[in-house]
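Here's the structure, in structure tokens; my notes come after.
With one protein chain removed, the remaining protein chains of the complex are shown where they sit.
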Amino acid sequence: MELYEHVGGAPSQAAGAMTGARDQVLGSIRRALKRGPPAPEAVAACETRLVTHRRNLIPERARTLPPRGQVELFVKMAEAVNATVTRVTDARDVPAAIAEYLKRLNLPARLVRAPDPTLDALPWADQTLLETRRGVAEDADLVGVTSCFAAIAETGTLMLHSGPAGPTRNNFLPDTHVAVVRASQVVAAYEDGWDKLRTARRGGDGAFAMPRTVNFITGPSRTADIEQKIELGAHGPRRLHLVVIDDGEAA
Amino acid sequence: MTEKPRVALFVTCLVDLFRPSVGFAAVKLLEDAGCTVEVPAAQSCCGQPAYNSGDRKSTQAIARAVIAAFAGYDYVVVPSGSCGGMIKAHYPALFSDDQTMAEKARALADRTYELVSFLVDVMKVERVAARYDGVATYHDACSGLRELGVKAQPRKLLASIAGLTLKEMRDSEVCCGFGGTFAVKYADISDKIVEEKAANIRAAGADTLIAGDMGCLLNMAGKLERAGDTTKVRHVAEVLAGFTGPALGEPGDGS
Partner (left out) sequence: MKVTSRAFKTNARHALGDAHLQQAMTNLRSGFVERRAHAVSQLPEWEELRDEAVAIKKHTLANLDFYLEAFEQKVIANGGQVHWCRDAAEANAAVLAICRRLGARTVTKGKSMIGEEMAVNDYLEANGIQPVETDLGEYIIQIRHEPPSHIIAPAVHLVKEQIAQSFRDTHRDLDPARQLKDSRQMCDEARSVLRPRFLAADVGITGANFLVAETGSSIIVTNEGNGDLTQTLPKAHIVLASLEKVVPTLEDAATILRLLARSATGQEFSAYTTVSTGPRRADDLDGPGEYHVVLLDNGRSALLGGAFEDMLRCIRCAACLNHCPVYQAIGGQSYGWVYPGPMGSVLTPSLIGVEQAGDLPNASTFCGRCEQVCPMKIPLPKMMRHWREREFERHLPPRAYRLGLAAWAFVARRPALYRVVSTWGARILSYVGRARGRFRALPLASGWTRTRDLPAPEGWSFMSMWAARQAKRPAP
């Protein structure tokens, strides 16, 4: 039964109006599906689907590779989308690798690094010519360094998420984004990344707490809006540089 | 000795009206392949113009007549991907509300084939004895390609023709812009599309254009000829059968 006929124009903002719209939309859906509320069996099946979040088909591409192969694939796919990669064998070499990268590209030796414990542990002070600031990126920051949560081999994609160690804007404001990736963070597919996040974010009550933002980043910012010609650095970083630490097997 | 397959030819209204030689070429190819060919007199149109105009009732009436006229044969063969597709891909769904007719439509659809795919896929013809001296390019008519999977078969048989070189054009699978009533209702858009197709045909460097659908052929020939192009336009059946009459749109003996 219709609560009232909608005749256009802005309805009142009272809670009753909102409930009205909600009920009408749900009612409209059910009428179209020629049923009332979903049957208990359907509800159970849908709830199970949500809780078990079963994987669908995952392409073989990365799935069947051994961990080292997944790291190689990650690097190859990332480079194919204009990310650049430096590989180091020891985490302590990261600041030097970044300093060298900035020097090689003639970029200012000045960066902001996310307030991430894994980055804090690195010997930044040893790079005397490199100015590093720790914190949330600002518009003036030209180079930003972050870690990542996982690295997806299938398409050379970084997975990062918001949190006290990772302000989201650090991934987007600076002109150059340098991401530090440990080989052990490389996983085959997006689904592996999600499972890793679910595990990492499971609370005491067993519930999974999503972060505000999960970013999947594949190469630098780009656009083809002008005559279909690809240009890098539309609004996000025009450079994405990955420092990959070959710290042993992928996860 | 195994019996020869009994094939009914659905000649299609465009072949009937514009180019009977294609019908005769089809008969020759089918007989050469070992079939007996009959042409049911009570045939006219497959109903596609009505179907694509949204006139479902007329389409059903026409389809009933076709189903009745073509009952009882081993195969029904059509020198057109779009008419063949109409029968094979669309007739069954036309009668979704009528179980009996739907079954008859299904039975007809199962036995219906576009000409070249019938020769290759069913009769297992590997080569033809024709000769054609020239460089040809082949246009993949949409319905034949997407509804009936006609792609490799014409190329296979054309490759067996002595003297014929096949050169692929760019975007051979892209529509020529005919679309039946579309060419009349949206003539300027249709013209733009066929202009693209004509440019691709010219760029292919062939002296002959071949396709398996009269509608497409009339459209492309009309465009090429208006531009003063001398590319010869022929239906694949006439080339495979070695027919050497005037090409489409060329002046010639009208009898």
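Letters A and B mark the chains as written, and numbering starts fresh at 1 in each.
Assume a residue touches a chain if its C-beta (ideal position, glycine included) is under 8 Å from a C-beta of that chain, and two chains touch if they have at least 3 such contacts.
Keep in mind the model is a prediction, meaning the values are calculated, not measured.
Contact with the omitted chain, checked across A:Gln24, A:Thr84 or A:Ser184, is made by A:Gln24.
Of the candidate positions A:Pro37, A:Pro66 or A:Pro123, contact with the unshown chain belongs to A:Pro37.
Residues 6, 8-11, 13, 18, 21-22, 24-26, 28-34, 37-38, 42-43, 46-47, 49-50, 53-57, 59-61, 77, 81, 115, 136, 139, 154-157, 162-164, 166-169, 171-173, 189-191, 194, 208, 210-229, 231, 233-237 of chain A touch the missing chain (whole complex, contact as defined above).
Even with one chain removed from view, chain B keeps its contact list with that chain: residues 11, 13, 15-21, 23-24, 39, 41-45, 47, 49-56, 58, 61-62, 65, 69, 142-143, 146-147, 173-175, 177-180, 182-194, 196, 218-219, 221-223, 225-226, 233, 245-246, 248-255.
By our rule, only the chains that are shown with their structure count from here on.
Separating the CA-averaged centres of chain A and chain B is a span of 52 Å.
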